[in-house]
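Sharing a structure here in structure tokens format.
With one protein chain withheld, the remaining protein chains of the complex are depicted in position.
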Amino acid sequence: MLIGVPAILSPDLLKVLMEMGHGDEIVLADGNFPSASHARRLIRCDGHGIPELLDAILKLFPLDTYVLRPAALMQVVPGDTVETPIWDRYADIIRSRTGRTDPFDPIERFAFYDKAKQAYAIVATGEQALYANVILKKGVISE
Amino acid sequence: MLIGVPAILSPDLLKVLMEMGHGDEIVLADGNFPSASHARRLIRCDGHGIPELLDAILKLFPLDTYVLRPAALMQVVPGDTVETPIWDRYADIIRSRTGRTDPFDPIERFAFYDKAKQAYAIVATGEQALYANVILKKGVISE
Amino acid sequence: MLIGVPAILSPDLLKVLMEMGHGDEIVLADGNFPSASHARRLIRCDGHGIPELLDAILKLFPLDTYVLRPAALMQVVPGDTVETPIWDRYADIIRSRTGRTDPFDPIERFAFYDKAKQAYAIVATGEQALYANVILKKGVISE
Amino acid sequence: MLIGVPAILSPDLLKVLMEMGHGDEIVLADGNFPSASHARRLIRCDGHGIPELLDAILKLFPLDTYVLRPAALMQVVPGDTVETPIWDRYADIIRSRTGRTDPFDPIERFAFYDKAKQAYAIVATGEQALYANVILKKGVISE
Amino acid sequence: MLIGVPAILSPDLLKVLMEMGHGDEIVLADGNFPSASHARRLIRCDGHGIPELLDAILKLFPLDTYVLRPAALMQVVPGDTVETPIWDRYADIIRSRTGRTDPFDPIERFAFYDKAKQAYAIVATGEQALYANVILKKGVISE
Amino acid sequence: MLIGVPAILSPDLLKVLMEMGHGDEIVLADGNFPSASHARRLIRCDGHGIPELLDAILKLFPLDTYVLRPAALMQVVPGDTVETPIWDRYADIIRSRTGRTDPFDPIERFAFYDKAKQAYAIVATGEQALYANVILKKGVISE
Amino acid sequence: MLIGVPAILSPDLLKVLMEMGHGDEIVLADGNFPSASHARRLIRCDGHGIPELLDAILKLFPLDTYVLRPAALMQVVPGDTVETPIWDRYADIIRSRTGRTDPFDPIERFAFYDKAKQAYAIVATGEQALYANVILKKGVISE
Amino acid sequence: MLIGVPAILSPDLLKVLMEMGHGDEIVLADGNFPSASHARRLIRCDGHGIPELLDAILKLFPLDTYVLRPAALMQVVPGDTVETPIWDRYADIIRSRTGRTDPFDPIERFAFYDKAKQAYAIVATGEQALYANVILKKGVISE
Amino acid sequence: MLIGVPAILSPDLLKVLMEMGHGDEIVLADGNFPSASHARRLIRCDGHGIPELLDAILKLFPLDTYVLRPAALMQVVPGDTVETPIWDRYADIIRSRTGRTDPFDPIERFAFYDKAKQAYAIVATGEQALYANVILKKGVISE
Partner (left out) sequence: MLIGVPAILSPDLLKVLMEMGHGDEIVLADGNFPSASHARRLIRCDGHGIPELLDAILKLFPLDTYVLRPAALMQVVPGDTVETPIWDRYADIIRSRTGRTDPFDPIERFAFYDKAKQAYAIVATGEQALYANVILKKGVISE
């Protein structure tokens, strides 16, 4: 543990967040996402929900300001009547940490899988909510 | 994730619990324990408390019935007036999962460090309570 | 060994089952299947039959409910008059563990080989029956 | 699988048996033995009993004829009233495969652990019987 | 060394033969074949001729009975007047070990190289005869 | 780079700082220290001075409050008349970051080498000042 | 450290510079460049600016004299009004070290990313200036 | 060192020469050739010239007699007026070691680079002469 | 294969022989010697006898002339009436290759095992003769 670094972040996750550069992407994947089969680099956070991780990550990790929508979500499959209340929690966290509103880029399901395969890393969480996977694009840091 | 396996347990932790045999020991270490420098095998569970992990582990992991006190705690250093309420939570969890009472073997601080170095694995948790480290000795399974 | 985990499952097999996510596939391959040359990840279970392994795996591993037929079998080659009584045993085990009937997706022989190459893992068993290979697709776990 | 090689033997186990030379020892450990923490080389045979493995191994593996008792067993701890009927099965298998009778060297429990640590390999079986661990010393082959 | 296993077979070669399944192929390559540059898995048997190895391998390794010609040879290049007496020795060994006659599938030179690259393993022997390379296709074992 | 993390810290150094626990030690070694031959884990920071690194590290890394002097320096060898003005800079940085004064434990030269060998990591800097090596002992973090 | 070798160069960076041959390219990437995701070989120089590194590298590393413009820069994106004063510093350093003027080959942004992926190595610096990435092509050394 | 083996050949180079088979190629690359970025296997011979290495290699390594020109050279680029006296030295060495004259296959520059990428190994020498790279094709050995 | 290098020597064995220096020792171990458990480096030569290997090795490998008896043999155990005719073959080969007579240093059995453990490498042969193990000490080469 370190001063000012949320304890939920493992050393490996912090290292990966730090290695990423402008435009690199990271997937926060729910507990049923096929993370191990899709990841170039796999970081396990079993037992944790995505909102807690998202909040901790955004304390340190800037979202890309060069794109309009730096957070990708998986579109609800047409015909599916499921609700996605966790998206509102994500929106609140992102607004609170970055001041940005309307940050989401909805991606068709199979395009989302392809995007996940190209990401720098996938974080395998224990999140139980539906349609909870989110891909974050890293922004620029100017000291 | 698997049916009936607590989601807080990572695949690596489950594998280690499963590989252990009668008499092997595992350390549940708090967030400030020097886990990485003492561990033969290191399993990270950043951000989780020990009570949740202990409860999940004991659902699958038998304590040794060949010894009187299968759970080692670090003795409060003489002169230290700290309270250790987390021990009561551990006692409740162990009684609830195994039916055993009075399971604790108090170990002097430096002897505890030595014992941790000999353990099969150390689980690095994010537990914040004081004197929260505990070493479990695995028992026998008869199918 | 762990409480409630069938002893026939090795630590490596359990870890692989646990790492898999929704839609990932695993092959239970018979003793003559070219497992080592087709596997991305190879788990050896020499000397065990597939029915025992299937029953043990399905105790922990959910089949995909998003597809109609989550278990793929290799079609009998046209002209081949062989009987496949082991399929009935598989059907019984699947019905008993999951309540599902008619779970089988028959796949042409060479398409089956290609599908096996794409699977997350292949389990090399010692099964002696003919046309005994089966590919399972993992479902969702909601705690 | 190979012609004349019992299918219960994995490629790794066969390789280890073959690499061993005169006087090297191998442990057949029961399902609760702390195999992973004691082994120089670990071969997993989860789910198999020791008698089947012993019989398969002795089809290929000669016992040392330069010592009187090439098979070490763990002595029953003084005061323990347990029966060890599996020793009779081992005796039958050894007599049947090698013609030798009275092959057992009883070893005190902790000396047995030390001996296991020095062995060339430990085979982690799923054997459930008590006092079932056995250490075999390899003999000479003259083609 | 093991009882009944020809001493010419190394532990690594035996392991590879055992790992192979129905339809997998292995190349016995002569001393000048570019084995190291073509092999997925390379097994060295420097100093040994192919007939001795072929005889030892076929004691344990079944040829594929699902194809008419389970042993591939490199065709003599058109215009080359070389004799290939070693093929007769191979034919004798195969007939003696398997009862099969006329087992050879002649392959054009460059197609043979491509086939070798796809094989499960290449065994680099010290064979000096011309046109001595042979590719074996593994058959089924029913215990 | 991450928000709030000094850019002078590499991902590997941050990971090591984070993995360390209460009582673990890290060496900030000058450019002539034999770091590679003494380190259990080596982190290179070529071209950087120790004061900048010390200041950046102490932003995140707590010094041990359970000991009186958490920062070890190498004693000036008796008879050596060298000045060590860099120690004053270290004292200023430590006081500024932690509020502690008089934090230094002077260690005889060869005892210092031994202590460095036992440390969790050595950071190889490019510091040019004399007697500039310093060993930091990590403290406790309570979130 | 070595005599005459700038202390800012790490042993790994020097080794990479030395291994490169005529026509090989190396990227000096700023602190926000996605270095880890684009590099065949990654050398970290966190906390250092590119001008200092460029000057140190060119003391040892010859630019290619077979091409007109051995240093590639990323073109300012059309419409972007940013100034790039750091290019003048690069020009000064290159002229001072090599005598060459007008060394820059401007590359369109996405072509620059592709070129970086093909480079022998990427050096991840902490440079904060905009449009600061530069790719150097190695020249010939005649002793 | 070994009796009769030129001391200029390193153990790794000798091993590579020995592993190669009929038709495999090895590149002797000059000191400025981009060896590390083009090599499947890289053997370093820093500080040595190619003539000494060529002479030592040909003492042990047969050139291919199945092709007319077993040694490939890089063609002088059209318009380049450079002399290539080292080719005459190569011709002398090859004639002296193998009796062959006119052994050179001139290859266009970029085709030469592609050929080098396909070679079994590249030997990185310190040769300073121009157009000094040479690719050797291995021949057959009949004991 | 290489010109003048006996084809019985594998690339790995040749590399090991070449890496050895003055005073280093290599064990030629018979087929029942526990080579894998005693070797620092293990070279397998399954199926070959020691005399052929010894002759091939001594073509390249000088025996130490600084000691009187550069070849160690295992003494016949007192009371054992076995003959050791293979020693005469060794003596002939050594005399023929090196001109030396009476080269043998007899070593008590358990001292021989200890010496083998300290050797640079053990060559695991298929030699069937009794008391056939021999340890060679490498001499000096002056070009």
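The first chain written gets the first letter, and so on, giving A, B, C, D, E, F, G, H and I; residue counts start at 1 in each chain.
Keep in mind that, in the parts below, a contact is a pair of C-beta atoms (placed from the backbone, for glycine too) under 8 Å apart; a residue touches a chain by one contact, two chains touch by 3 or more.
This one's a predicted model, so the numbers in the text were calculated from it and none came from an experiment.
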Inset, instruction - Please identify which of the visible chains the hidden chain touches across the whole complex. - result: F, G, H, I
Inset, instruction - Based on the whole complex, identify which of H:M1, H:I57 or H:I135 touches the chain you can't see. - result: H:M1
Legend entry - Touching residues on chain I - with respect to the absent chain: 19-24, 120, 140-143
Inset, instruction - Extract the touching residues of chain H with respect to the undisplayed chain. - result: 1, 6-12, 31-32, 44-48, 52, 126
Legend entry - chain F residues that touch the omitted chain in the full complex: 29, 31-37, 128
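The rule is simple: only the chains that are shown with their structure count from here on.
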Legend entry - Centre distance in Å when chain F and chain G are each reduced to the mean of their C-alpha atoms: 32
Inset, instruction - List, in ascending order, every residue of chain E touching at least 2 other chains. - result: 1, 7, 11-12, 19, 31-32, 141, 143
Legend entry - Chain-chain contacts as defined at top: A-B, A-C, A-F, A-G, B-C, B-D, B-F, C-D, C-E, D-E, D-I, E-H, E-I, F-G, G-H, H-I
